[in-house]
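Missing here is one protein chain; the remaining ones are kept as they sit in the complex.
On to chain A.
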């Protein structure tokens, strides 16, 4: 298991992470969410050892990743652009990674490249932004490391390639492996993530499995008929997404309030399907510090 324990990191006199913790269990796809500048990339870089944490630790099967870096043969980070590999050919990168990661799957790499219409002799720098992401994600998945960290993998990728990319990500997941994805594409995570970690003010207070989230949070459309007061929605467990006249679209995190509202005959209540985007808007909306 990959365990991130109370990680703190200060960069340029700004406390980016302040006690962030979460766990990644085998077989899971974990979505790391947060507004721009909340420290998602810093978090991934700290997990993989690019940055040393100021406090806390990252352990893989109980071994500290920063003191025993050799355990990182099972931990791969794919950044949002493969700028470090720009001088290399695609096949050359595969040969290098095959020497570094013992379980590297060359067949998978070559077949997937062919599917994307990429040739091994091509230089990384010659690829378009989207193609670079397809290539680097393929490279990362081909390592067959047990924990793969992807930073914005669908950045700049067109709709068709995005589908292909999500398919190979899902296809590469085994019961022993896990993938952590940092992304703004919430509707994609909606479909593939098992667990959501929300990064806010350098902390990870909100962590849910998608199943738990759907049970815990309701999206409701409430119509206040004559005589009913909307004041009962002024509670911390309620977030109004939209209000058009008497019609309120809200998110609600309380069973008691839901029961109370349901019993009120002056209200018309309809339950809508909850999306990750709704929940994210609620939880991150007040994050004034986020850039």
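Criterion: a residue touches a chain if its C-beta (ideal position, glycine included) is under 8 Å from a C-beta of that chain, and two chains touch if they have at least 3 such contacts; residues count from 1.
The rule is simple: contacts and distances are computed from a predicted model.
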| item | value |
| --- | --- |
| Protein name (UniProt record) of the chain left out of view, among "BolA protein family transcriptional regulator", "Deoxyribose-phosphate aldolase", "Menaquinol:cytochrome c reductase cytochrome b subunit" or "ABC transporter permease" | "ABC transporter permease" |
| Of A:4, A:30 or A:48, the one touching the omitted chain in the full complex | A:48 |
| Sole contact to the chain not displayed, among A:7, A:43, A:58 or A:71 | A:71 |
| Chain A residues that touch the omitted chain in the full complex | 11-12, 45, 48-52, 69-73, 75-77, 79, 83-86, 88, 92, 95-96, 99-101 |
